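Only one protein chain is missing from this complex, and each of the others stays in its spot.
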């Protein structure tokens, strides 16, 4: 237990005292834990953004890392707090679908409804379960309480479907899942959806993805291969096709944001 | 001393190297300390914002946590550096009122003027006492030097009064203390100011708080109870009445910012 790691993913931003209060509650219970800010910059109330952010980072952590996720528009209602064992990782979150991408990656995940309220702070507020419910549960878990002590497994947990690409009549239609800080448009298109464009292909077919007003030219292997203001496609580090520009924002160049449709026309 | 915790609250933002330099100085003196970013996003030079941020988080930390607060518009002048024992917590800050809300919560606080300049970096700059004065004092304190070694207690420390609500002729007037990332308007109204609206009340009186152009409808128990774009009141996690909207910004809906007056008319 000496080097238990605990990450935080919230939509609290980096200015307000909310994340700090949670850290205090956790450290009061488990002063030896190593806290890691995964992100506090999730878009406010945005469960898909939170799910994506978490899914791109959680699996790189050591065995038995605890991931605390507090993006919680239903705080104060009857939505349940849950504790999940997913492969080598542990996750604590509201049961609002925010772990949907984790469930996709870990079909054997065990989801427990946290019902042992004696691990909560006394008189929890109705608006800040991050501090009063989730942080103390995380602290007790880091301290060594076994997951099964917090509540029984459930199977009716909330899970939303991430949009899947559709193939019709020579074209494949996907969407932009995420726009990152650089303006890269991360789509939901995987090599399985576009086998003739997959990273291992040696010769690429003619193709023309369109998004917004973007004129996508090619699939490239590195950002620096592209001309200035050229929008190109690349197989990104998240496993998805990304539309990018070299030292510029594809989002701005294409006028496309999250949710924009991406149409790939494949001509053989 | 093995797991001494040290938090940082500054207005340095998250891009500049200032917080990083402070962390380096602290870790050079006390490499085993656990550093916690409480917030670096305090509004620039804003003592009330810093005082509020700190007050909402510091008390959740374990005994003997050190809280370093560097929001310091008077750096380089004769304003004093201080070291404070407040209940179970230790605080280091400029003597400019930034700890006023801590003093309110801890009337027995002992405030020391830090005069032992041999704990400072040699040739401290005139513009960055965070790095050259406060960080080394924090490092030495974390390393185990006793608080009394840094200087003698003072009683004439700077303390500002946080605005208090006023009750006149059937109405109570408060102000917005803080607008958080979600656009929630956190007022200075407590259950004591509005006993008939207090959280434990079972039937609420008619009431109509107004702020900006906001039309506040009800006191609710959870954000998700409200209709879209409805502005409502809730007893928030900080102990104050907050004006909120469900997945929307009450600040934007009301056109109200920090300092806006909140008028609550109580009709019995």
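Residue numbering begins at 1 within each chain, and the chains themselves are lettered A and B in the order written.
Assume contacts are C-beta pairs under 8 Å (C-beta built on N, C-alpha and C of every residue); 3 or more make two chains touch, one makes a residue touch a chain.
Note that the structure is predicted; figures quoted are calculated from it, not measured.
Novice: Which one touches the absent chain: B:13, B:153 or B:239?
Specialist: From the options B:13, B:153 or B:239, the contact with the absent chain belongs to B:13.
Novice: Out of B:73, B:170, B:195 or B:255, which residue would touch the omitted chain in the full complex?
Specialist: Counting the whole complex, the residue in contact with the absent chain is B:73.
Novice: Check the options A:48, A:176, A:216 or A:234 and report the residue that touches the missing chain.
Specialist: From the options A:48, A:176, A:216 or A:234, the contact with the absent chain belongs to A:234.
Novice: Contact with the hidden chain only, please: which chain B residues?
Specialist: 11-21, 23-25, 27-28, 31-32, 35, 37, 44-45, 73-77, 125-128, 131-132
Novice: Residues on chain A that touch the omitted chain in the whole complex?
Specialist: Touching the missing chain: residues 3, 5, 7, 9, 14, 34, 36-43, 52-62, 65, 180-182, 221-225, 234-237, 242, 246-247.
Criterion: only the chains that are shown with their structure count from here on.
Novice: Would you kindly tell me how far, in whole Å, the mean C-alpha position of chain B lies from that of chain A?
Specialist: Chain A and chain B have C-alpha centres separated by 31 Å.
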